[in-house]
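As you look at this complex, bear in mind that one protein chain is not there, while each of the others sits in place.
Chains: A, B and C, in written order; residue numbering restarts at 1 for each.
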Amino acid sequence: MNIPVLQIERFLIVSVQGELKDNDVTALQQNLLERLRRTEAAGVLIDLTAVEVVDSYMGRLLRDTAAMIRLMGVPTVVVGLRPAVAVTLVELGLDLPGIHTDLNLERGLTWLRTQMR
Amino acid sequence: MNIPVLQIERFLIVSVQGELKDNDVTALQQNLLERLRRTEAAGVLIDLTAVEVVDSYMGRLLRDTAAMIRLMGVPTVVVGLRPAVAVTLVELGLDLPGIHTDLNLERGLTWLRTQMR
Amino acid sequence: MAENANALVGDTASLSINIQGRDEMVIVTARGAARELSRELGFGIVDQTRVATAISEIIRNVVQYASEGEVQFRVIEENGQPGLEMVVVDQGPGIADVERVLRGGYSTGNGFGRGISGARTLMDDFELQSEVGRGTRVWMRKWLR
Partner (left out) sequence: MAENANALVGDTASLSINIQGRDEMVIVTARGAARELSRELGFGIVDQTRVATAISEIIRNVVQYASEGEVQFRVIEENGQPGLEMVVVDQGPGIADVERVLRGGYSTGNGFGRGISGARTLMDDFELQSEVGRGTRVWMRKWLR
């Protein structure tokens, strides 16, 4: 599963399409690192619309990725989390601490714009 | 799989949610027969929005149901057929002969209204 | 593409999923497995639906004519192109006239007689072997384009 990184305005869009794995996430992080430097992007949006199940392993990988982005000083927003996925994440005892979530792409982008100085 | 029959205006709405079986369809046909007589409904709409796969067996059951409704003298419209399902039906060598199809519930109902004398 | 295929192929784990129940329960379980696997492999929605429909046809025959059987899913690779292989085997009554069934339009049940010929059209590679009294084996492949 190669995770594509798109760009809209000054924001990077990560669209998760399938199962995440440790090495996917390592590749993604390197890709993001480079792109953030090169494009001076002002924020990252992670789109989970296509994701029907997030188990604790995938939850950890998402959290790690968001944490890395935060360390680079840019805001992250997660959008498209399905209601049923949100419910199971809470029941699993996981949450995405300190990660802003929003309903959809548009609203996520709007939020990122407000974060720009 | 019990197939619910709802009513909107003078139309009966059949919403297929899962796998069809011979006896489901027999039950559905009896249910429709009764409801059509009792309510003097002016049309039947079959909603396939929730159906991700229609194989040749299920295709036959759908065709039989539509044929029965037609025999009762009321028009049928099938809505919500997914593009990928339409493609595979054609490739399977099946079609739904003489069955009017429409994009969604609203458009299906609009069409049924034009069929009313 | 070769690099991508390398990432998909490989036998690192194996699982046997057993399902017992009414025909439609068995069919939807196999179909869900096939659809999710082809989605993960990167098939588009139309190819996912083709694969799910083909397995649906073949498993419906198994539960109807043999009542029990076995499916093998395998992620494959040929000349750098990844694909999905599905082999379905049963020890049921077998098919007397394989040629006729492959042509389509022939049914001993009350079907359209389009199950096997349809599945063949939906997949890229298809082979049907059957022996009366011994059973039936269907081998199918779909390539990721």
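Simple rule for what comes next: a residue touches a chain if its C-beta (ideal position, glycine included) is under 8 Å from a C-beta of that chain, and two chains touch if they have at least 3 such contacts.
Owing to the predicted nature of the structure, the values given are computational and were not obtained by experimental measurement.
**Q** Relative to the complete complex, which of the depicted chains are touched by the chain excluded from display?
**A** Within the full complex, the chain not displayed touches A, B, C.
**Q** Of C:71, C:95, C:128 or C:144, which sits in contact with the chain we cannot see?
**A** Of all options in C:71, C:95, C:128 or C:144, contact with the hidden chain holds for C:71.
**Q** Which residue from C:25, C:96 or C:132 sits in contact with the chain not drawn here?
**A** Considering the complete complex, C:25 is the one touching the chain left out.
**Q** Among A:8, A:33, A:92 or A:116, choose the residue that contacts the chain missing from this document, as touch is defined above.
**A** Answering carefully, the residue with contact to the hidden chain is A:92.
**Q** Even though one chain is hidden, which residues of chain A still touch it in the full complex?
**A** Answer for chain A: residues 1, 18-19, 21, 52-57, 59-60, 82-85, 87-88, 91-94 touch the chain left out.
**Q** Given the full complex, what residues of chain B touch the hidden partner chain?
**A** 1-2, 18-19
**Q** By the contact definition given up top, give the residues of chain C that touch the hidden chain.
**A** On the chain C side, contact with the omitted chain comes from 8-26, 28-37, 39-41, 59, 62-63, 67-75.
The rule is short, and it goes like this: only the chains that are shown with their structure count from here on.
**Q** For chain A versus chain B, what separation do you get between their C-alpha means, in angstrom?
**A** From the centre of chain A to the centre of chain B is 41 Å.
**Q** In whole angstrom, what separates the CA-based centres of chain A and chain C?
**A** So the centroids are 36 Å from each other.
**Q** Name the residues of chain B that each touch 2 or more other chains.
**A** None at all.
**Q** Enumerate the residues of chain C that touch no fewer than two other chains.
**A** In chain C, no residue touches two or more other chains.
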